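Of the protein chains in this complex, one is absent; all others appear in place.
Each chain gets a letter, A and B, in the order it is written, and its residues are counted from 1.
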Amino acid sequence: MSESIPAISSSLAAEPEAARTRLLRHGSLWLLGPYVLVLVAFLAVPLGNIGVLSFFTSSSARLWSPVLTLANYRQIANGYFLDLVGRTLAIGAVATVICAALGYPLAYYLARCSRAALAIALFLLIMPLMVSAVIEAFGWIAILGREGLLNTALASLGVTFRVDVLYSQRAVLIALVQLLLPVMTLPLMSAIEDIPVRLEEVAQNLGASPLVAFRRVLLPLSLPGLVSGGLLCFTVAISVVVTPALLGGRLGRMLGNEIYDQALSAYDWPFASSLAMVLVLLVFAAIAAILATGPRRQTRGGRA
Amino acid sequence: MRSGHLLLGAYVWGLLCCLVAPILVVVGIAFNPTPRFLLPLHGLSLRWFRDFFTSGEYLHALFAVSLPLATLVCFVSVVIGTLAAIGLVRFRLRGREALEAAFLLPILVPSILLGAALYLFFVRIDLAGSFAALAIGHTLIGIPFVIRVVIAGLSGINPGYEEAAISLGCNRVLAFWKVVMPLVRSSIVSGAAFAFIASFSDVNVALFLSGPGTNTLPLQIFSDIQWQGDPSIAAASAIQVLVVTTLVLAAQFLSRARAVG
Partner (left out) sequence: MEAEPVPSGPLLEALPAGERVGLAVRGLVRHYARDVTVGPLSFTVAEGEFFSLLGPSGCGKTTTLRCIAGFEPVDAGAIELAGRRIEKVPPHKREIGLVFQTPMLFPHLTVRENVAFGLSVHGFPRREVARRAATMLELVGLSDLGQRRPNQLSGGQQQRAALARSLVLEPPLLLLDEPFSSLDLKLRVQMREELRKLQRRLRKTTIFVTHDQTEALALSHHIAVLSSGRIEQIGTPQEIYGQPASRFVADFIGNANLLDAEVLRWREGIAEIVTESGLRLLARTAAAPAARRLTALVRPELIRIGTAAASVANAFTAEVREVVYLGDEAQYRLRLGERAELLLVRKLTGGDDGLPDASVMNVGIDPRDIVLLSR
C-alpha cells in the first residue's frame, strides 16, 4: 500500500515535464518532417543513385549494366574530357575573380548609400538572377553578334574596329560575369553593412588614407562575405549549361553541356553520372578549401 | 574625396546598367517591326507578340506548363518551407546550426546536378518527362528560398510579443498564430515570389525533366534560339521578363528591410 503511493505521485510529477518534451518532439516532427522527407527522397537518394551509377558499365543494349568498373572515371582522366574539366574550372575561376574585382566597389557603394538609391540599385542588381539565363544569353547574342548592337554602334560612330567575340570562351565569360555579379555582390554587401562607418572614420583619423583604410580595415573585416560570395559564384559558374550552349561555340563548351549530351543524347548514363560526380567533387573541393583556410583567417586578422 | 564619391557613383550606376543591358535589348527587339534581331528600333510594333499569342507551342508552354507549374511549386514551397523555418527558429534543437546548413544545401547544389540526378532517378520509376517530375524538381529549388527569407523574418521578431499574448491568455500555438504570423506574412509572400520566379525562370532542371508535353517557356525559347526562330522569341522573352519584373517589384515592395541575401 505505502509503496504504490510514491509511485503515483512521482509519475504525476513527471507528467508536465513529459508532456512538454512530447510536444517539443511532436511539434518539431510535424514542422521539420516534410522537408526532411523531401530532402531524403528527392535529393539524397537521387544523388546516391548517380554515385552508384557512375561505377556501372555503359552498355548500348540496356543503357547500363550493374558491373562495377572505373572505366568512366578513367575516360574523364585524359584527353578531351580532362581538357573540358580544366576549361570549366578555369572559366569558373576567372569569372569569380572578375566578379570579385568588379563587385567589391559595387558592394561598398550599396552598403553605404541611401535607402532610395538602394531600392533602385537592388532591383537592377537582382534582375540578372531572376530573369532566365536563356533570355540573357539571347540578349548577349544580339549585342555581341557580328551584326549585333555593339558592332552597328561602332560602325555608326565611324570606328573600324569590330567585335568578334561570339561563340568563344570570352563570350561565355562576359555573360557569366553579368549573370553572377549579383551572387558575389549580395553577401559582400551584407558583410560591409556590418562594418560601422565609424570604424572607417577611426582609421582615417589615425592617418590612413582611404586606400590604406580599405586594405587594413575593410578588407579583413569583409573577407567572410567575399569568401561566401566567391564560393557561390564559383559553384554556379562551373555548372552552367545554357550560357555556354548558346554563346560558347565549340571552344566554349563546359562540363554542364557534356553531362546533358551524355545523358539525353548519347544515353550513356553511367558516363553522364561520372561526369556529374566530378562536378560534385569540384563543389566539395571548393567548400573544403574554404573551410581549411577559415580558422587561420580568424586568428591572423590584420598586421599591425 | 567628393570627386572620389562621384567616380564611385558613376562606376556603380554604369555597371548596373550593363547588368540589365541584355534584358533591355531583348525587350527592345520584341517591339521591333522588322524581322531582324537588331536595334535601333525603327518604330514600335506588336506583330511579334501577335505571333506569340497565335503560336500553339508558346501558348502551351506559357499557360499549360510554366504558369501552373510555378504556381503549384510556389504553393508547395511556401507550405513546406514555412513549416521548416518555424521549426528551426522556434524550437531549441540540438545541432540546430547544422540542420539549418543542411536545409539550405540545395542552394549550393548546382541545379544541373539536381536535374541530372532527378532525371536518372525518375527514369527508373517511369516518371521522367511528367509534370510531377518538373514540379518536384522545382520545389526542391524553391523551398530553400522560402526558408531563408522566413527565417530572417522570424528572427527579427521579439519573443516578447508572444510572451505578452500568453500572459493575456493564449496558449503557445494561438499566440504564435495571432501574433507572429501576421508579422511574417510579408516574408512569406516575398519567399513565395522568389519560389515562383525560381520555377518560372529555371532552365537547367527543366532541361532534364521535361518531356514532349511539358516544355516550359524558357525551354521553348532555348530550343527556338538554337533552331534560328524568328523574333517571336524576343516576344516570348519579353513576356517572361514582364512576369518576373512584376514579381520582383512586388517582393521588393514587401520586404522593405535592408537585409537581403
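Here is the rule we go by: a contact is a pair of C-beta atoms (placed from the backbone, for glycine too) under 8 Å apart; a residue touches a chain by one contact, two chains touch by 3 or more.
In this text the structure is predicted, and so the values were computed from the model without any measurement.
Within the set A:63, A:212, A:251 or A:266, the residue that contacts the chain not displayed is A:212. The chain omitted from view is touched by exactly one of A:147, A:164 or A:201, namely A:201. Screening A:33, A:51, A:220 or A:249 for touch with the missing chain picks out A:220. As for the chain not pictured, it touches chain A at residues 196, 198-199, 201-210, 212-213, 216-217, 220-221, 301-304.
The criterion applied here is as follows: only the chains that are shown with their structure count from here on.
Each chain gets a centre from the mean of its Cα atoms; for chain A and chain B, those two points are 16 Å apart.
By the touch criterion stated above, chain A contacts chain B in their complex at residues 24, 27-28, 30-32, 34-35, 38-39, 42-43, 45-47, 49-50, 53, 102, 105-106, 108-110, 115, 118-119, 121-128, 130-143, 145, 147-149, 152, 175, 178, 181-182, 186-187, 189-190, 193, 210, 232, 235-236, 238-242, 245-246, 256, 259-260, 263-264, 269, 272-273, 276, 279-280, 283, 287. Every residue of chain B that touches chain A in the complex is listed here, in rising order: 1, 4, 8-9, 11-13, 15-26, 29, 37-39, 79-81, 83-84, 86-88, 91, 93, 99, 102-103, 105-106, 108-114, 116-121, 124, 136-137, 139-140, 143, 147, 197, 200-204, 207-208, 218-219, 221-222, 225-226, 233-234, 237, 240-241, 244-245, 247-249, 252, 258-261.
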